[in-house]
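Apart from one protein chain that is not included, each protein chain of the complex appears where it belongs.
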Amino acid sequence: MTESIVLERLSPARGDHASVSSLIRQRVYILPTRPGFLLCVAMFTMLLGAVNYNNSMAYILTFLLVSVFMVCMLHTYRNLAGLVISGAKVKPVFAGEMAGFPVIIDNRDGTPCPALKLVCHPSRKAKRAAQQSYQPVMVNLQASQWQQVEIPAPTINRGLLPLERVIISSCFPLGLFRAWSYIHLEEQCVVYPKPAGIDQFPAPVAAQEQGQEGVKSGANDFAGFRQYHPGDSIRNIAWKALAREQPLLVKRFSGDGSHTLMLAWEDVGHLPDIELRLSQLCRWILLAENQGWIYGLEIPGFQIDPAQGTLHKNRCLEALARYGIHHAD
Amino acid sequence: MNTSPQELLITHTYKEIDAIIAASNRIILGKEHAIRLALACLFARGHLLIEDLPGVGKTTLSHVLASSLGLGFQRIQFTSDLLPADILGVSIYSRETGAFSFHPGPIFAQVILADEINRATPRTQSALLEAMEEQQVTIEGETRLLPEPFFVIATQNPSHQVGTFPLPESQLDRFMMRIELGYPDSGAERELLMGSDRRELLKHIRPVIKPERLIEIQHLAGKIHASSALLDYLQDLLEYSRKSNEFQNGLSPRAGLAILHAAKSWALMEGHAEVLPEDIQSILPGVIGHRLHSLENLNTSSKGLANHLIKQVPIP
Partner (left out) sequence: MQTESARSVDTLSLCWLTAGITLAILPHGLRMPVWLLPLTLALVLWRLGGGLKNWPLPDGKYWSLRILQLLIMIGGGMGVYISFHTLVGREAGSALLVLLAGFKILETRHERDFYIAAFLGFFVIVTNFFVSESITTAIYMLLTLLVMFTALITFNDHNQSLNSLTRIKTAGVLLLQAMPVMLVLFLLFPRINGPLWGMPQDAHAGLMGIDDVMEPGSISRLIHSNEVAFRVEFDGTPPENPKLYWRGPVLWYNDGRKWSRERVIGIEPAPLETAGTPVNYTITLEPTSQRWLFMLEMADKAPADSYFVNDYQLLAQEPVNKRIRYELSSYPEYALGKSNAYEIQRALQLPDNFHIRTIALAQSWANEETDAASIVNRALRMFNEQNFYYSLTPPLLTGDNVDDFLFDTRQGFCEHYAGAFVVLMRAAGIPARVIAGYQGISFNPVGNYYIVYQRDAHAWAEVWLDGRGWVRIDPTSAVAPERVQQGIAGALPEAIIDVPAVFGQIQLSRNMWQNLRNTWDAVNNQWNQWVISYGPDRQALLLKKFGMKEINLQLLAVILVIIAAIVFAVITVWLLRQYPPARDPARQLYDYFCRKLARIGIRRMPHEGPLDFAARVARKQGLLADIVNEITSLYVSVRYGSQVTKLAALKKKINAFQPEKILRIKTARS
């Protein structure tokens, strides 16, 4: 379980935060923006004018601006302070795609926090490697509302991509101050290998022992329809039924399991590079899933029996992504 | 204190329900909470899944419920060779009339005990579950309504037993509650060993209420007031389950509705005119046990998980 981060507030937070797991306190920084500094100059000029003309209303206006400036700082600070930030499950992507790290921002105050800006702030090295700009994400939070946003980050290699430092900042309401804070979330995105390779499937294996009808429906004998459930092969959808405006149905077969594959490390042994091998296996898995095969995977350190379905596919792909990577957990 | 007709009705019903529970308690010893949950599920028009080892009284419980409510009862023993038609019924050509006549299957009863549902093939399982969901069956193009009230009690052996097809999660969602009976405590066990045969006792059960009355109770349960404060609490629970990283998937909107309906019935059974946070807390283990899974510790019991959820979410 990842921890949540609460952005620190000057006043001690009330006990109600204690209800949600453990919270890491994180400091909020604040500095005037360039317009803020410019206003300081303007205010000083106005003060000179007020003193020179001894004009009370000019004094008042100047002091009003000064004090709005100060109050604005509090408002900007308050936009961030007290926010509770936590990560959520990261959807895996293929290498080269944009990873989206979901971040949940929870505003527990009775005041809205408009125009929060989140941007990935990677180390120099990662930035150089990515060669792509990190797009900021804008979030508007109403009072007592939470929202999930995805922070995009480019991926290059397969493996585990950790979420870099994220900067959350706000200039609301007047743009005279910018408050920001750094968020370190222990999130990582599983990056599957990029599907590639031109090899054909290895030879199918014979049916296994009885008692597995449930998982290997995929072949010949038509055995009726059932409702579609997420994870069913698209190939088996009864498109004709759909055309008749019936609900999404899936054709069911009772087969003998001749379409069973075992994708093994040896099958790609001829490829020169580990990454190329993984890419080939990745492509095969996607193909097999798409074509309704029942497939298993066998690579050093990981083996899975033949099966089918989105979950199975994801497990296979994750195994490829984690190949050769030692992870702490 | 002046009482409204609604409150009078609730008090009256509450007494009736107590009588049903008392009657059931005489036969199933030491399982009052399970009986209450089962009844709450029935009043909320949900279906019940009992998951436990064989021999702890699953069948007896369903029998007792059917008999004390005066409902028609059918038991279907699921096996791996059971076909959908065995449940739904078949049309057979009759020579005398020269036409097909429909022979309804066991599903056309008010209370169905689907025993060991995970022994049948997924195909047969889904035939039952689809009928359960829609309260009707379509056989050879003809739609037939199932009787009212209609209540399915499915039992399931723990999934690690051999030769089973565990119900997929999407199917599990169709059961309002999953309960576990567990072993009886020592006192109940002794009484069980000393007393007469349970099956004999079953024969002597007299119905406490009529089926029409049961439908009325179901209507009444639906009308129990759920204030916005309570809905806030329910939403907080749902939100926590979705937002927190402790669970594999958050609770679905369907789960939220199931909690609300079950809590309403529970409030009725407690004699409350309105749903209280306690009502939600009482039924929560039953409703979310089969929907929520811990990410970290797969072996956390449903009760532990529900208690954790309850402890984490303050009542607004």
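Each chain gets a letter, A and B, in the order it is written, and its residues are counted from 1.
By our rule, contacts are C-beta pairs under 8 Å (C-beta built on N, C-alpha and C of every residue); 3 or more make two chains touch, one makes a residue touch a chain.
Treat the numbers as computed from the prediction; the structure is a model and nothing was measured.
K.L.:
Which residue from A:P152, A:P173 or A:G309 sits in contact with the chain not drawn here?
P.N.:
Going through A:P152, A:P173 or A:G309 one by one, A:P173 is the residue touching the chain not shown.
K.L.:
Which of these touches the unseen chain: B:K15, B:H33, B:K210 or B:H225?
P.N.:
Counting the whole complex, the residue in contact with the absent chain is B:H225.
K.L.:
Pick from A:L38, A:M98, A:A196 or A:I274: which residue touches the chain that isn't shown?
P.N.:
Touching the chain that is not displayed is residue A:L38.
K.L.:
Considering the whole complex, not just the chains shown, which residues of chain B touch the missing one?
P.N.:
Interface residues of chain B facing the absent chain: 225, 227-230, 272-278, 281, 310-316.
K.L.:
Quickly run down the residues of chain A that touch the omitted chain.
P.N.:
Looking at chain A, the ones touching the missing chain are residues 9-11, 13-14, 16, 19, 31, 33-35, 38-39, 42, 45-46, 48-68, 70-72, 74-75, 77-78, 81-82, 108-112, 114-115, 138, 140, 142-144, 169, 171-175, 178.
One rule holds in what follows: only the chains that are shown with their structure count from here on.
K.L.:
Within the complex, which stretch of chain B touches chain A?
P.N.:
So the residues of chain B in touch with chain A come to 121-123, 126, 130, 163, 165, 168, 170, 239-240, 243-246, 295-296, 312-314.
K.L.:
Touching chain B in the complex: which residues of chain A?
P.N.:
Spelled out, the residues of chain A in touch with chain B are 1-2, 16, 19-21, 86-89, 104, 106, 146, 211, 213-214, 223-224, 226-227, 229-230, 252.
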